[in-house]
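Can you read through this structure? Questions will come right after.
With one protein chain removed, the remaining protein chains of the complex are shown where they sit.
Moving on to chain A:
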Amino acid sequence: MAGARAFGFKECRKIGGSQIRNLLNAKDFFLFDCDGVIWHGEKAITGAPKVVSSLIKHGKNVFFVTNNCTRPRENYLNKFLRLGFTDVMQEQIFSSSYCSALYLRDVAKVQGKVFVIGGEGVRNELLQAGIPFVGDEDAPDGTIFNCALASDVKAVLVGHDDKFTFLKLAKASCYLRDPECLFLATDVDPWHPLQDGRILPGSGCLTAALEVATGRKAMVIGKPSPFMFECISSQFRVDPAQCLMVGDRLETDMLFGANCGLDTMLTLTGISQMKTAQEYRDSDHSTNQSFVPDYVVDTIADFLPAFEN
């Protein structure tokens, strides 16, 4: 295999000790996924709060990039504080719900209402961004045989919705018959793990249903789409070469990093396993290379020795 390194070839190399220290010196921006990287559910990963505050103390820029759209950012901040991540500020938190609102307001500049399939996280961010929206609750007596459609709906936004119903699917697909009506998805994750290892259906399932209904593809805001990195870049001066994306899911976090031109690190405290990363690396399909991390650690707590000068 000597000499076979193609452009974009990722080594998937487990690193420790001085290699981590060198990496920390080389990078100024650290982007962390949350679930499975810094916490599991309501429990911080051992050492993670210290890693984050050490990075910040050493003058590094830290951001949190999460596809989880179920909470508004203030709510996330409360969780960070509750779990011991005391130096984190709201501006460092980039969730797919927040970035969806930014997209609608600043990129699409939507004039009109948004039909929302989603919960408090999404709705709260739309409210804060000043974007009018309607959900299904406004016509509670509607059925699929007879439901009122709001006028002036210019976009449909699909996110995680535990109150998802067939009626919402039907209404959304009516709105999307107009090709001018935007079709946005917070993320396409098919499932999410809970603390105890069980899984729940993700936004990806609802988006897939709506794509089949409409024959249209959603514009995806969350990872692996690069849009959330564009959000960060629009608010902070970020150099991709100075960034490290740290995540636990090869098909979202590593691919996101590859799509944005960032170095990537897989931490093994979450969804993806070393074995899978190696299989992607060794596969014949060049597209699989984008799932492969540059670096691998067992846990981000492996950073801690590097801070002991």
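By our rule, a contact is a pair of C-beta atoms (placed from the backbone, for glycine too) under 8 Å apart; a residue touches a chain by one contact, two chains touch by 3 or more; residues count from 1.
We take it that contacts and distances are computed from a predicted model.
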- "Origin recognition complex subunit 4", "TMM80 protein", "Glycerol-3-phosphate phosphatase" or "C2 domain-containing protein 5 isoform X17" - which is the UniProt name of the missing chain: "Glycerol-3-phosphate phosphatase"
- Message: Using the touch definition from the top, which of A:15, A:129, A:150 or A:209 touches the missing chain?
- Response: A:209
- Task: Looking beyond the chains shown, say which of A:127, A:148 or A:199 touches the absent one.
- Result: A:199
- Could you tell which one of A:13, A:82 or A:163 touches the chain left off the display? A:163
- Considering the whole complex rather than only what is displayed, give the residues of chain A touching the chain that is not shown. 143-145, 161-167, 169-170, 173, 190-191, 194-196, 198-202, 204-206, 208-213, 215
